[in-house]
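Take a look at the structure set out below.
Every protein chain except one is present and positioned as in the full complex.
Labels run A and B following the written order; every chain starts at residue 1.
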Amino acid sequence: MSVIETLRTRGEGRRLLQDRRLPVLVTAALFVVMFGFGAFRYQSYGFLDAQVFMNLFIDNGYLLVAAVGATFVILTGGIDLSVGSVIGFTTMLTAWLVEKQGLPLLLVAPIALAVGAFGGYLMGYVIHHFEIEPFIVTLAGLFFFRGLCLVISKESISISDPTVDRLAQTHVPLPGGSFLSIAAVVSLAVLALAFYVLHYTRFGRRVYAIGGNEQSALLMGLPVAGTKIAVYTVSGFCSALSGLLFTLYIQSGDPLHAVGLELDAIAAVVVGGTLLTGGSGYVVGTLFGVLVLGLIKTLIQFEGTLSSWWTKIATGVLLFAFILIQRTMTARRRT
Amino acid sequence: MAEPSPVLEMTGIVKEFSGTRALSDVDFRLFPGEIHALLGENGAGKSTLIKVLTGVHPLDGGTVALDGRPVRITSPLQAQQAGISTVYQEVNLCQNLSVAENILIGREPVGGGRIRWKELRRQAAQLVTRFGLDLDVTAPLGSYPLAVQQLVAIIRAVGSGDPAAGGTGDAGAGTRVLILDEPTSSLDRDEVEELFALMRRLRGDGVAILFVSHFLDQIYEVCDRMTVLRNGALVGEHMVADLGQVDLVKLMIGKDLDELEELGEHHGEPDTSEPFLRAEGLSRAGGIAPFDLEVRAGEVLGLAGLLGSGRTELARLLFGADTSDGGKVYIRGEQAALREPNDAIGRGVAFLSENRRTEGLVPDLTVRENIILALQAARGWTRPVPVAQRDELVAKYIAALDIRPADPEAKTGSLSGGNQQKVLLARWLLTQPRLLILDEPTRGIDVGAKAEIQKLVVSLSEEGMAVVYISAELEEVLRLSHTVGVLRDRRLVARAANGPDITAGRVLEIIASGEHQ
């Protein structure tokens, strides 16, 4: 018994540094610091208005949904590059069906979601059953869906459908006079659902297990094939949903909508503390990742003199910093 | 112990891999409430037997019966459902999940589609306590040392049908056969004790345990019965109490049918001046205990020892393939810091790994490219070996070592094992090393190639090359070496000049007992 006792205390000692929640806390702290900086610097420009905070959700709701989907994939150790294209395709499909075919949004939305999910399913199937790298398969998905956008139309289609308009304009009032958009509420609901699925269902735990060690998961008798395919299906579904929210946000379909958004989604996941090698991370972290990226944009807007490309540079720098942190953490864990 | 009927009985097991027999007509039985050791050297067929039993490999012949009823096991999952659980040397669990989850994942208690975390923790904690451990089941598995992870793997394996685990789906299919494939190889003494306590407890519960270990002391400490395999065939089944260690080692190593032509008894005398390489207190935690060693120009130093005795670890330290934790290496009298293989190569040391495919060949490249690789690496990328010189050298070594096919353009991946080994030898000989370290150079290759390699070693040493020759075959070591070193349990336990008093029997005794005056 004594051996175990000493081992146990050794384990306790390292627990704090090894705690998988640490990266999330770092990101949350970063968010608070950045927010505090903004509040201090732009005090007189109304930065502390509650609506500024709410706008983070309104302006980045679609990104949050896409990043939640990407979180599932990355937790299994995979990657999905098709996110931006599926979003772009969904905006085009929705705009085209609603505007050119005159279908009601209520019918179009499920179709778009089903198409996105099916696309994800196909990619997952090929990845798992033919053992082709997810990188390549989802790259083909990226080409394919962007190509489909252009097949629908080379031109942007603006949406004047009253239902879309109404949904886009609806304000969900919050105490204190601020409000959220429908899209923001949906994105938060998706986040909550994802949290529940990842932490309270067997499927969610399998996602973590596969990311931890796929070989072990297989030997432990877990249905690895189904889970992996499901994860890409979830990502496809989330991308499509994100596309619908994006359509509401921007009220048009455009073949060049959301180009490169997969990078933002992946960056948000990584900055949110999820390991790109899989198995460790939280969707709550992804929320903070999205908020941090969104806050960078907001701060740059408030600064006024800084141009939009600083967002990309700042994202790159953050990405680098967090990848370094991940690297040192995993290195320490291994020893 | 009364002898009830066996819980598992394997009869006439045959397994072939593309024409080569890995197992021929092997019988194996396992009784409830016993710990049964499966023994054998590298390539004896232990792993294959286990993989056949757990459904990883399909059978090519023979029958398996559980409780007297014939069964066909075609997948690891099916084996588990039949009550055969396996714990492998590398812990096959998920480091990132909590201990509780690792024990119960796949059969978590669920209520209304929702995992009941409290219940899950309670069940896991109950199982952990029942096996006499005290762990925080909510901590991630990775925060515990390997030893504890190993124990958790066992708890998962045997807890599957446990009523405490609320096993609803597979109730009644409790584990009756537990396979422990080298669970102790990375544990220290105290940790092994914990494991043994758990094993004894399970034995008391009537579980049949198949135990694989390279540590003979452990076998004698915990096992009741043992089965010895050699070259894919059954050598014998014995009660542990009936067979001494020396006899056991003899059974494991056996005597080779001496098809090899006799080599001249005495070949060139080693240089008596300063040793080419001298190691002082060299060590690596978990690899090999501190050892002293010297090897002179023209000397063949043979290292004998069973699998897992630390022989490979020792060689890797001399080459800088692993970094040492302590001790010093002197090469030609100068202290050498060997942090990278490069450091050793630059000083004239060459190393032929025992893992041809993973650590030697670049299978996609041609014979010519593989042969030239070491020389080219030493020259750097800016100074390619001139084409004419390269072709001449390659042709020379293909001819000298009789590499077949004698086609420098052939892909090395498609060569036979013996020829691959010769390609690797040629690669190093090209660099004209002063010390050649050969780790099991003749394992898994045909008899002809084996004799050729042995002859080559003799002539190289006569030309003044120092050679460290590692082999599990005693005869081979004794025939080739000027000096013999013996390893056991990660320790260099003996070193002596080869002479009439150094016989196979004497070395066997040292390997078996670890004692040496």
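The criterion applied here is as follows: a contact is a pair of C-beta atoms (placed from the backbone, for glycine too) under 8 Å apart; a residue touches a chain by one contact, two chains touch by 3 or more.
Throughout what follows, contacts and distances are computed from a predicted model.
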Protein name (UniProt record) of the chain left out of view, among "Glutamyl-tRNA(Gln) amidotransferase subunit A", "Sulfurtransferase", "Serine protease" or "Galactofuranose ABC transporter putative membrane subunit YtfT": "Galactofuranose ABC transporter putative membrane subunit YtfT"
Chains shown that the absent chain touches, full complex: A, B
Selected residue (touches chain absent from view) among A:52, A:83, A:142 or A:240: A:142
Touch criterion as defined above, residue of B:129, B:335, B:389 or B:414 at the omitted chain: B:414
Per the touch definition above, residue among B:67, B:190, B:359 or B:462 touching the missing chain: B:359
Touch with the omitted chain, as defined above, among B:31, B:351 or B:469: B:351
Touch with the omitted chain, as defined above, among A:132, A:172 or A:225: A:132
Interface with the unshown chain - residue positions in chain A: 79, 126, 129-133, 135-137, 139-144, 146-148, 150-151, 154, 255, 259-260, 263, 266-267, 270, 276-277, 307-317, 319-320, 323-324, 327
Interface residues of chain B (partner: the chain not displayed): 17-20, 22, 42-44, 46-48, 89, 181-182, 185-186, 212, 214, 284-287, 307-308, 312-313, 319, 321-322, 340-342, 345-346, 351, 353-365, 369, 372-374, 376-385, 414-417, 420, 427, 443-445
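Following the convention adopted for this analysis, only the chains that are shown with their structure count from here on.
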Rounded Å distance between chain A and chain B, as computed from the means of their C-alpha atoms: 45
Contact footprint of chain A on chain B as seen in their complex: 76-77, 80, 88, 91-97, 101, 105-106, 108, 110, 113-115, 117, 132-136, 139-140, 142-145, 147-148, 156, 190-191, 193-194
Touching residues (chain side chain A, partner chain B) in the complex: 1-5, 7-8, 10-12, 14-15, 18, 20, 199-202, 205-206, 208-209, 211-213, 215-217, 219-222, 279-280, 333
